[in-house]
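All protein chains but one are shown at their positions in the complex.
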Amino acid sequence: MMEGSLILRTAARFLMPLLLTFSIFMLLRGHDQPGGGFIAGLIAAMAFALYVFAFDVPTTRRILRVDPRGMLGWGLLIAALSGVISAMLGQPFFTSQWWPIQLPVLGELKLSTPLFFDIGVYLVVLGTVMTIVLTLAEAEE
Amino acid sequence: MVSVALPILIPLVAGALSLAFWQSQIAQRWIAVIGTGLLLASTVYLLLQVQHEGFVVMHMGDWQGPFGIVLVADVLGAIMAVLAGITGFAVAIYSLGSMGDGHERFGYYPLLHLLLAGVCGAFLTGDIFNLYVWVEVLLVASFGLLILGGERAQMEGAIKYVALNLVSSLLLLTGVGLVYGMAGTLNMADLAYKFSQVEDTGMITVVAMLFLVSFAIKAAAFPLFFWLPASYHTPPVAVSALFAGLLTKVGVYALFRVFTLLFTQDVGLTHTIILWGAGFTMLTGVLGAAAQFEFRRILSFHIVSQIGYMIMGLALYTPLALIGGVFYIMHHIIVKANLFLVSGVAYILRGSYELKQLGGLYKSSPVLAMLFLVPAMSLAGMPPLSGFFAKFIIVRAAIEAESYWIVGVALLVGLLTLFSMVKIWTEAFWKPTPEGVAIIELPGMRRAMLYGPIMGMALMTLVIGLYAQPIYDLAEQSATQLMDPSLYIEAVLGDPASGLSPSERLIHDAAQAGEAAAGNGAAINGAAGNGMEGEAP
Partner (left out) sequence: MEPLMAFVVGGLYAAAIYLLLRRSLAKLIIGLILLSNGANLLIFTAAGLSRGAPPLIPEGLQTPDAVVADPLPQALVLTAIVISFGVLAFAVVLIHRAYEVVKSDDLDMMKDTDR
């Protein structure tokens, strides 16, 4: 695959941290407001997909650090296990459990099983999209 | 209560673990065996519980039905889950000995678990949209499994498989959308209750046809079966066996579910159409098989013809016929998956699936020959094997229902099945080995992995045949539940005799509880806003 232009490469480098931060922001605000693991995962995947276009597949794999398929697996595991916690407490699967805690400076953090579920979804979406994008890009080469 | 979710959760977690340990094939193999073993154990536990209690219901996330997603295990659902567990476990062990290294590395095991999760989800859900979602899950997994290896024949088969199954899924989605538009609910129990209250049922029957076409494609019933013989003989044999055992049966199960629970308004029309479909399915399948000379293609066509018997049980719609249908499903899944496993061993021993290239198997491996004979004769309906009782019950139900033409078809198809099985027997096992065909020996460990599951399933075939009474009782229990939808409705939503519909009662309760309505408020508005009032004449 052709490498992108200088402009695209510079832009990708600057946009990467911005998009990733934004994706985390979307992930965390997701429970009460628009956002959530799915959309956040797509935003993160966008950041890496942009990197694929600007640079190449091996570079992207290197900065991704983990195999996207492994990420998919761990995400699925976290999401599934977040539903098991309530079953251990004798309630139906996926009953939400809440443990809100007060953090200094940041304010209240609503630690809960939906949050873990969202994190799992985030990883699954990121893993799935990156698997598809990287496979297609490699097939192209 | 928790037990109803375990058959879905266990393969999901096993699949996730299997993906997480992508690099290590040994870990994946262990996860496959332990995961499917646990799945089998959990489904058996569920069946015992269901037999005892009648229904096991769980409201996911503690959101009460009909608004939340409900998992429901009745006897039929639990039986199907057990069969999925048996097939999954047998195939997992078999694939240790038969799966090529390359296939294992390209995600065979994660896909296997995902498929099982989808199948169990479809069997245990009580929500019609959720059913669609699980069907898609198993479909995506089956796509991946089907093209594992990427040979030309697999690509060609997969295109037909993918195209027709996607069309079927989209028809199902259309049906679900229309049902929601009519009734304002997706919970099957709530739908069954609302449909039973409607006087003008024309529109419901129209939607029923959409469901019929969609599930008939999935079940490979006439006239939309041709994706099956075009694709089932192309993937690795363990995948073929898994598909043969489980995939079409999801379609059959869904037909049993919706045409006993939801769409019983116009039995004279809908079930007659199913009956004709069943007759043609049996005939075309068995005639197709008669023209084939490839081991797995013969078996594929026989799946089609056997599907006919199952939906014949549904179409006759008498208690005895439903017992026969359920009995047939139990017998068929075990027998058919086993025959595919046998064909895989024959392939390993002779290097071909073509009957012309096969031969001499009786002389070189008499154990395999016996293991073929048990499921093959059972498939043809020889007493005292499982297939005899399955056919006997169904044919008797048809005689009692005075549908004599279908009795004739069923008996003729049984005879032709025997012809096909004898053809395989004489060609692959009886005749001498053709010249120039290399005979391959199996090392001991691999032999055990291949023969173990086959022996286990052959034993089950014998047990179903020789101790048919307990199996019959089980089928009878499921048929009793299927014939009386009010049991299902009551188990999921409570007693509807209070005069209010289930959802109205819930709104009523919620209004009294005040606070509790917060989360459901919007949904209640929506559901109340397009309830069945608009449909009344």
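Going in written order, the chains are labelled A and B, and every chain counts its residues from 1.
Following the convention adopted for this analysis, contacts are C-beta pairs under 8 Å (C-beta built on N, C-alpha and C of every residue); 3 or more make two chains touch, one makes a residue touch a chain.
The structure presented is a predicted model; accordingly, all values stated were derived computationally and were not measured.
**Student:** Touching the left-out chain: which of B:Tyr45, B:Phe143 or B:Trp430?
**Tutor:** In the complete complex, the chain left out is touched by residue B:Phe143.
**Student:** With the missing chain put back, one of B:Val2, B:Val44 or B:Val162 would touch it. Which one?
**Tutor:** The one listed residue touching the chain not shown is B:Val162.
**Student:** Which of these, A:Leu18, A:Val66 or A:Ile132, touches the one chain of the complex that we don't see?
**Tutor:** A:Ile132
**Student:** Among B:Gln25, B:Gln64, B:Thr174 or B:Thr205, which one touches the chain that has been omitted from the display?
**Tutor:** B:Thr174
**Student:** Considering the entire assembly, which residues of subunit B contact the chain that has been omitted?
**Tutor:** Its contact residues with the unshown chain are 129, 132-133, 136, 139-140, 143-144, 147, 150, 152-153, 155-160, 162-163, 166-167, 169-170, 173-174, 176-178, 180-182, 184, 186, 226, 229-231, 233-234, 514-515, 517-518, 521-523, 525-527, 529-530.
**Student:** Touching residues of subunit A against the unshown chain: what are they?
**Tutor:** 38, 128, 132, 135-136, 139
Please note the rule applied: only the chains that are shown with their structure count from here on.
**Student:** Between subunit A and subunit B, what's the gap in Å when you average each chain's C-alpha atoms?
**Tutor:** Going by mean C-alpha positions, subunit A sits 35 Å from subunit B.
**Student:** Which of the residues in subunit B come into contact with subunit A in the complex?
**Tutor:** Per the stated touch rule, the residues are 1-2, 5, 9, 12-13, 15-23, 58-62, 107, 110.
**Student:** For the complex, give me every residue of subunit A touching subunit B.
**Tutor:** Residues in contact with subunit B: 67, 69-70, 72-77, 80-81, 83-84, 86-87, 91-96.
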